[in-house]
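This is the structure I want to talk about, given as structure tokens.
A single protein chain has been omitted; all remaining protein chains appear in their positions.
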Amino acid sequence: MPIVTIDLLEGRTVQQKRELAEKITAIISEVAEVKPEVVWIKINEMKKENFSTGGTLKIDV
Amino acid sequence: MPIVTIDLLEGRTVQQKRELAEKITAIISEVAEVKPEVVWIKINEMKKENFSTGGTLKIDV
Amino acid sequence: MPIVTIDLLEGRTVQQKRELAEKITAIISEVAEVKPEVVWIKINEMKKENFSTGGTLKIDV
Amino acid sequence: MPIVTIDLLEGRTVQQKRELAEKITAIISEVAEVKPEVVWIKINEMKKENFSTGGTLKIDV
Amino acid sequence: MPIVTIDLLEGRTVQQKRELAEKITAIISEVAEVKPEVVWIKINEMKKENFSTGGTLKIDV
Partner (left out) sequence: MPIVTIDLLEGRTVQQKRELAEKITAIISEVAEVKPEVVWIKINEMKKENFSTGGTLKIDV
């Protein structure tokens, strides 16, 4: 019953999300040996002012 | 000091959230034997294009 | 498809976890109007040295 | 490679977020002995109707 | 800068985890158009007594 959470900056299209969901589900099903139905994926989009690396918000890069 | 996170599809009313907060706090307080004040609950609403089961986004179902 | 995560200090019995799972699933199913089967619950137990409130680790209280 | 997630009620300015990112990165880098570049911070803003303590949503306080 | 969290029941080998990390990084890099270096993956293993679907702990299935 894998639950996958993907945190990423906002701006991906629905088509990109669709592709992520499809392909990641296929891999997890295959490698972890579970049925695709029990792979749940959440996509969490972040605004650039809400993500920082090295102490700098992405809005300031 | 339990912290409860509820991820669910968007679309619930404030009244439904109020009821979830009240009832889940009561149960956790009783079963885990902690005071209600230290039960914190976060509700995380997801758009249908950001949640997938079996490789299919909820927007495509 | 609600996913519930419960972070709490370690030390609960399996019976307490069983009760949490049963009762919280029933409430979410009823209030959020979803089938019990699609309510998934993760319990995340923390050691006292890994949780702090007010700047003090629970191991030091 | 520390990943820090900060859940808090919405309403902080970009300047406050900038300061949080800067200062928390500096502390983690120093205390955990890692380079600042590998400290990633996510800020997750919550609406008042999505956060509860003691069974009461913040919107009702 | 995608961060992927995979919650799953314990019991996978290091080789399975290695394969998950490699393949999921490749897909996210390709679909989300980011360099592989900025794809970070956390695997969170759960004990069967800490995961429930439909109100039943996995330890009781």
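The first chain written gets the first letter, and so on, giving A, B, C, D and E; residue counts start at 1 in each chain.
Heads up, the rule we're going with is that a residue touches a chain if its C-beta (ideal position, glycine included) is under 8 Å from a C-beta of that chain, and two chains touch if they have at least 3 such contacts.
Because the structure is a prediction, the values reported are computed rather than measured.
K.L.:
Using the whole complex, pick out the displayed chains that touch the missing one.
P.N.:
The omitted chain makes contact with B, C, D, E across the full complex.
K.L.:
Touching the hidden chain in the full complex, which residues of chain D are there? Just list them.
P.N.:
That gives, for chain D, the contact residues 1-9, 12, 16, 19-20, 23-24, 27-28, 31-32, 51, 53, 58.
K.L.:
Of the residues in chain C, which ones touch the absent chain?
P.N.:
7, 46, 49-57, 59-60
K.L.:
Against the chain that's been left off, what residues of chain E make contact? List them.
P.N.:
14, 17-18, 21-22, 25-26, 36-37, 39-45
Everything that follows uses one rule, which is that only the chains that are shown with their structure count from here on.
K.L.:
Supply the minimal count of touching-chain steps required to go from chain A to chain D.
P.N.:
When the steps are counted carefully, the minimum from chain A to chain D is 1.
K.L.:
Between chain B and chain D, what is the separation of their C-alpha centroids in Å?
P.N.:
20
K.L.:
So what's the Cα centroid distance for chain A and chain E, whole Å?
P.N.:
One centre to the other, that is 11 Å.
K.L.:
Would you please write down the residue numbers of chain B that are in contact with two or more other chains?
P.N.:
Correct list: 7, 51, 53.
K.L.:
Chains as vertices, touching pairs as edges: which of line, ring, star, complete or other describes this one?
P.N.:
It is other, because the touches fit no line, ring, star or complete pattern.
K.L.:
Mind listing each pair of touching chains for me?
P.N.:
Those chain pairs satisfying the definition are A-B, A-C, A-D, A-E, B-C, B-D, C-E, D-E.
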